[in-house]
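Removed from the display is one protein chain of the complex; every other protein chain stays in position.
The chains carry the letters A, B and C, assigned in the order they are written, with residues numbered from 1 in each.
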Amino acid sequence: MRRDRSTAIVSLAAIGITFLVLWLLHSFGGYYIERIVIGIGINLILVISLNLANGFTGLFSLGHIGFMAIGAYASAILTLPLSLKSTNLPDLPVFLSKIQMPFLPAVLVGGLIAMVVALLIGLSLMRLTGPYISVATMGFLVIVQVVLTNWDSMTRGARTFAGVPEYTNVWNVWIWAILVLYIVWRIKFSSFGRKMMAARDNEIAARSLGINVMASRLLAFCISAFFTGVAGALWAHFITAFSPKSFYFSQTFSVVTMLVVGGLGSLSGSVVGVMLITILSEILRNAERGFSIGPLVIPEVYGASQVIMAVLFVLFIVFRPRGLFGDAELDVRRFFKKEKEVSG
Amino acid sequence: MPVDMSQSSHVLLEVKNLSKSFRGLMALQNYNVQLTEGEILGIIGPNGAGKSTVFNLLTGHLNLTKGSIVFRNIDITHAAPEEIAGLGIGRTFQNIRLFGSMSCIGNVIAAMQMKERQSLLGAILNLSHFREQEKRFAMQARTLLALFNLQEHADSPALSLSYGDQRRLEIVRAVALKPRLLLLDEPTAGMNPHESAEVINLIKRIHDEYHLTIIIIEHNMPLVMKVCSRLQVLNYGEIIAEGKPENVRNDPRVIESYLGRVG
Amino acid sequence: MKKTVLFLAAILVIFLVSCGGSGSKNIKLGMLYNMTGSQASLDGPSSNGAKLAAKEINAAGGVLGKQLELVSYDGKSDAETIGKAAAQLVEKDKVVAMFGFSDSDMVMAAAPIAAKAKIVFITSGATSPKLPSQVPDYLFLSCFGDNVQAAAAAEYSWNTLNAKSAYLLIDKGMEYTLLLGKYFQERFTELGGSVVLEDTYQTGDKDFSAQITKLKALKPAPDMLFISSGPDDIGTIVKQVRDAGITSPIFGGDGYDTPLLMEIAGKGANNVYYTTHSLMDKNAGSPEVQKFIAAYEAEYNTAPENAFAGLGYDTVYLLADAIKRANSADPKKIREALQTTKDLPGVTGSITFEPGSPIPQKGVAIIEIQDDALKLAAEVVPEKVPAP
Partner (left out) sequence: MSAGEYISQQIINAISIGSLYALMAIGLSMVFGILRLINFAHGDLIMVGSYTTVLLLSGGIPFVWASLAGIAASTIMGLLMERLAYRPIRGAPDVAMLLTSFAVTIFLENLAIILFKATSRAFPVPPVLNTVVSFGNLQIASLNIISILLTIILLILLTLFVTKTETGISMRAASQDLVAARLMGINVNRVIAAAFAIGSFMAGVVGILWSAKVGKIDPLMGFNPVLKAFVASVIGGLGSIPSAVLGGYVLGALEILLQGLLPANVVPFRDALVFLILILLLLFRPNGILGSTEKEKI
């Protein structure tokens, strides 16, 4: 009982501190910092839900950004002001051209559509393993890309989908992020998470214990797709103008890198991975514009930040092939225990 | 689906003419067995005689070529492994198959939770029912681990255990499924005599405490003689002898084909 | 664990330190181009052109006695990065105007942020005529809209080339090529012409044999080919079309305005026509163009890579002119002065903004390649322009 209560207190304190920091950044950080904070929040949702699908089940999907795209487009079509719909999307089906939804329901619908698609393709894809699932999900990403680029009446094809209301802010993003973190955390430490990880570690043994491997994979895939769709919806109402190529390989690499740096299967790792990569790439992005240290003048070299990040990543994999945390979690209680031992 | 209710109720498993061929090669031919509840059956035979194939067919990990399997009066001939596990057949593997990155207790709970469903909502909302269930799982798992002297490893990853400990953990995990029938595939392989003796005692103990019916595949003859009430000898996929251990031991065909060579 | 925490803390400190602002007395213009990623081949030359213009202006004494300072960030062809960079330009660098980008996605990721800070954003290369309505009052084009050049192309094909039937090949991957093809088709059929086959490809496709085989199977062969393509693909397409033995005239937009076309297609580039801003030729172009090409070559050791170089160059002059006439570096006054720009000569034609229109009135130059040389075939203002 005491353990439970201490966990709850620590979690609530962490959430409180998070929002305090957010409030400080929001009040004093300015628009640039705010954009970074929102970006981190969205990436947290993406990486944590990717972790649910890829880390817990071991089926490495490279197609999740496709769900992000589905969530983004679906929600944006729903929230687009009616006046813009008639000019930008004149060929929209009637039932869509007449509605304009508020933000939250549009986000939920975006997530749900992503989930339904995940269910449909998951029924067959979840039978694959190893590199084949990566290839097949990458194929899914290409298919989504091609469909979005050519479904002119719904997406404006390759043209920019603009005019999406800017609904996303620090607060709604971070409420979602913490919600997703909490839910996935609970799944990890329940029978559902154990089934996923058991099937990941040894499928045959898992089946011999009565675990329905397919069902638990599908569950992970669908929940993950839902949250990825939500992240896409939040992103759409943050950036407000995008086209299909916003959701392709470079976005995939960036999210997957954050996941692997943190550690497949570790949610604490995902949080640290997102923060680390975001902040590091911001530093490098600003540094590549050239700077001077005393008499030493470094000229601008665009592209240097990507080159350095790539080298750092390879070095990182050499020394920590399983990421910062593997699939372990940061245990706050252990921190407290140590302190008690010292003080007592 | 229920079949042939005329069978006496204490028959747990009825296997008839079980056969399996790999690419035309017969790995197992017309294997028959009838197990009554509480029995401990030993299967012995040289490498490649088809012993593990019997287990893999019984648990649905391989599709059989011919024959029928009835367990607890239910035809499981074509059932999937997870259904068979649900009906109460637990097993270990010749080459250990643990959930390597999970803790030992996690391995055990993964088996335990088979019998008790959780609701996703309950888990996410961390409802009191869910919390109590998790607590009960942990307690029972620790008790089981303690039975096999693994309690101090409860929170370490399964892969970090020694070979012998891994074998024992796999048995604990199979027992945690609360099966009616337990299939043990070479439970003492790779162990020293002292460890083996310990495992033999444990097998006897769980047999008594949990009212289990057990089939053991084993090379270790003293073990087999000590715990089994009945023996089957397989060679080239066929049963060449069957009976009480002391009778089988003296069967000339067995001595010739198997015991003779082992010494 | 401790080490990790320390390491993360150190990174955070570096980050916060690097966020500090910088002050200077120059007039700061924010320049946003994608120097890396998929858009880099279009944006790189624009950035070079803009830098060249700033250098020339500063060498001649600057604007209002101050030097122009181009504050630039790499957009990395990524909307999120562009948003952050635009926010930095507003907050940290305190620029008085922004310009950049050759693609409407990228423009839309930055322009609204500039507009929020009441700063104008001029796009040097995104030619979609629909763009300014998305960010009213603060988004200007320094190039003509695609509808204008497509109409000019259609009218020239119908009147001068006597083309009655056309084959249409469109890159489905870019807003620019999609609109260009659509506007051409609209105007061409309006004039009475027919599009006998419409085929597509994706930006970056390298093998066009299947499309070409289908084109060759057309009976009778179309009078002309209208190929709506960007600067990176057009050389390849012309080369492969000509390799297959097709000699009909090929027509396109300002995406063709790159030396790569003739370098890649060689003799095949003959009988190619395109609409663009001005004749970019070292010898045959206008004096401004000749001067620009010479200066560009001296600075970067290469001829302007495509039409975007001249557009970037003109954009900086356009801004400098507005600041001069406003007699102030106040963003509001710059915007007002910009709207009243009249007959400003540039290498991509002279720029005039009609009241209320953020798209400049520019003549369309039609370029013809014959005998391995560029030739100004006509300078036209289309009779009728399709609605954006």
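In the analysis below, a contact is a pair of C-beta atoms (placed from the backbone, for glycine too) under 8 Å apart; a residue touches a chain by one contact, two chains touch by 3 or more.
Predicted model, so just to flag it, every value in this text is computed and none were measured.
*Asks:* Which one, A:Gln100, A:Ser134, A:Asn169 or A:Asn212, makes contact with the chain that was left out?
*Replies:* Considering all chains, including the one not shown, the answer is A:Ser134.
*Asks:* Considering the complete complex, identify which of C:Glu198, C:Glu297, C:Glu354 or C:Glu383 is in touch with the unshown chain.
*Replies:* C:Glu198
*Asks:* Looking beyond the chains shown, say which of B:Leu28, B:Ile43 or B:Leu62 touches the absent one.
*Replies:* The one listed residue touching the chain not shown is B:Leu62.
*Asks:* Take the complete complex as the reference. Which residues in chain C touch the chain that isn't displayed?
*Replies:* Touching the chain left out of view, chain C contributes residues 35-36, 38, 40-41, 43-45, 172, 197-200, 202, 204-207, 209-211, 213-214, 216-217, 231-232, 235-236, 239-240, 243-245, 260, 263-266, 305-306.
*Asks:* Need a quick check: the contact residues on chain A for the chain that isn't drawn.
*Replies:* Looking at chain A, the ones touching the missing chain are residues 54, 60, 124-125, 127-128, 130-132, 134-136, 138-140, 142-143, 146-147, 149-150, 203-204, 249, 253, 256-257, 260, 264, 301-304, 306-307, 309-311, 313-314, 317-318, 321-322.
Here is the rule we go by: only the chains that are shown with their structure count from here on.
*Asks:* For chain B and chain C, what's the span in angstrom between their mean Cα positions?
*Replies:* 72
*Asks:* Please report how many Å separate the Cα centroid of chain A from that of chain B, as a whole number.
*Replies:* So the centroids are 42 Å from each other.
*Asks:* So the centre of each chain is just the mean of its C-alpha atoms; given that, what is the distance between chain A and chain C in Å?
*Replies:* Between these chains, centre-to-centre, one finds 34 Å.
*Asks:* What are the residue numbers in chain C that touch two or more other chains?
*Replies:* Where chain C is concerned, no single residue meets two or more other chains.
*Asks:* On chain A, where are the residues touching two or more other chains?
*Replies:* Not one residue of chain A touches more than one other chain, so the list is empty.
*Asks:* Write out the stretch or stretches of chain A touching chain C in their complex.
*Replies:* 30-36, 39, 149-150, 157-160, 162-163, 166, 239-243, 245-246, 250, 272, 275-276, 279-280, 282-283, 285-289, 300, 302-303, 305-306, 324, 330
*Asks:* Under the stated contact criterion, what part of chain A meets chain B in this complex?
*Replies:* So the residues of chain A touching chain B come out as 4, 183, 186-187, 189-192, 194-195, 197-198, 201-202, 204-213, 219, 265, 326-327.
*Asks:* Using the touch definition up top, name the residues of chain B that touch chain A in the complex.
*Replies:* Counting only chain B, the residues touching chain A are 59, 61, 80-83, 85-86, 90-91, 93, 97-102, 106-107, 109-111, 113-114, 117-118, 120, 123-126, 130-131, 134, 173, 177.
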